[in-house]
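For this view, one protein chain was removed and the others were kept in their places.
The block that comes next holds chain A.
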Amino acid sequence: MENTSSDIRQLNEKIHQASAFVDLLSMELGKVIVGQRYMVERLLIGLLAQGHVLLEGVPGLAKTLSIKSLSSAINAKFSRIQFTPDLLPADVIGTMIYNQQKNEFVVRRGPIFANFILADEINRAPAKVQSALLEAMQERQITIGDTTFKLDEPFLVLATQNPIEQEGTYTLPEAQVDRFMLKVVIGYPTKEEEKLIIRQNLNPEAMTPIRPIIQPGDIMEARKLVREVYMDEKIEKYILDIVFATRNPEEYKLAKLKPLIAYGGSPRASINLAWAAKAYAFMKRRGYVIPEDVRNICFDVMRHRVGLTYEAEAENVTSENILSEILNAVEVP
C-alpha cells in the first residue's frame, strides 16, 4: 500500500519520538569512549539495519571498548573471539561433548551465542573458521549435531582487520566480505581526544560505568520502525545510479574509471545501501530518506564492494577515490 502524505507525517512524528534513545545511547557511550563517534554511529546503523560491520584500523583504537560499551548500554550479551590460525569452527559455534555421568552427548554452545560479537582480527583464522562465522551471520542460526539453534536477536558481529600486518593472514574473499553491510575504516583520535584518553586512563576510578539505557527488545522495535522509513522512488533511483556507476562507469560519463574497476557493487550493495540509508535517516530522527543519508553512508557500504584492477593498485587509486568520482558525477535527485 502506498504511503500518503499524512501517513508519512505520522510516521515522521512516531520516529522522531522513538529514535530519541539514539541520542541517549550516544551520550552514554561518550562517557567512556572519547572520540570515535563515527565508529559508534556506524555500529548503531549496523544494529538498526540488521547488518554486520567490518572494522579496519590499527590496534588500540577502542574497538573492543566500543562494542562492549554498546552491549552494556543495551543490556545485551557480549562475547569476544580472538581469531588465530589454530582456531577451529567448533571453537566459534560450539560442539557436542560426551557426558560420562549421563552417558550421552550434550551441546556446548560456542561464544557466538551472544548479541554482540567482536571477531577480533578475523583474517588471522583459516577459511573454514571464517566461513563458519559468516554463515552464522547470514543465516542467524547455528547447527550443532542434529540440532539447529536460532541466534539471539539483536545479533551484531563486529569483525576487525588490521591493515598493517598482512603476513600469515587469510584475506577474506570478496564473496565473504560482501556479507558485511559496512566496512568502516577508522583512524587515530585527534590530539585533544587523545589528551582526554590519557587523563581518563590515568584516573579510571573517575570513569562512570555504562548504565543500560534500553533493552534488546527496544532495538527490535526500532528495527521495525527503520523498515517503515519512507524511501521515495527518486532515492531508489539515486541508489541504483550509484551502484550501476560502479559496474558501468562509461554510462555515467566516467569512462576513465572503466580500466580501474575490476567488478562493481552486487545487488547486495543496493539492498544494503537502502537499508543503511533508512537506518541513518532513523538516527537523524526522520521518517523519510533524503539524498544526504545515501551519500553519508555510501563509502562505508560500497568501499569493500568495488574491486580494483592491478592498474588501479599500481596507480595507488583506492575504492574511495573511485566512489568520490562517482558521487561527483551522479546527479542528485
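FYI, a residue touches a chain if its C-beta (ideal position, glycine included) is under 8 Å from a C-beta of that chain, and two chains touch if they have at least 3 such contacts; residues count from 1.
Note that contacts and distances are computed from a predicted model.
K.L.:
Which choice in "Oligopeptide transport system permease protein", "Oxygen tolerance protein BatD", "Cytochrome C550" or "ATP-binding protein" gives the name that UniProt lists for the one chain left out?
P.N.:
Looking only at the record, the undisplayed chain corresponds to "Oxygen tolerance protein BatD".
K.L.:
For a quick check of understanding: of A:Phe113, A:Tyr170 or A:Tyr230, which residue touches the chain that isn't displayed?
P.N.:
The single option touching the absent chain is A:Tyr230.
K.L.:
So one chain is hidden, and I want to know which residue out of A:Gln100, A:Thr147, A:Asn203 or A:Asn328 touches that hidden chain in the complete assembly.
P.N.:
For the chain that is not drawn, the touching residue is A:Asn328.
K.L.:
Please identify, in ascending order, the residues of chain A that touch the omitted chain?
P.N.:
3-5, 8-9, 12, 230, 232, 234-235, 286-292, 295, 327-333
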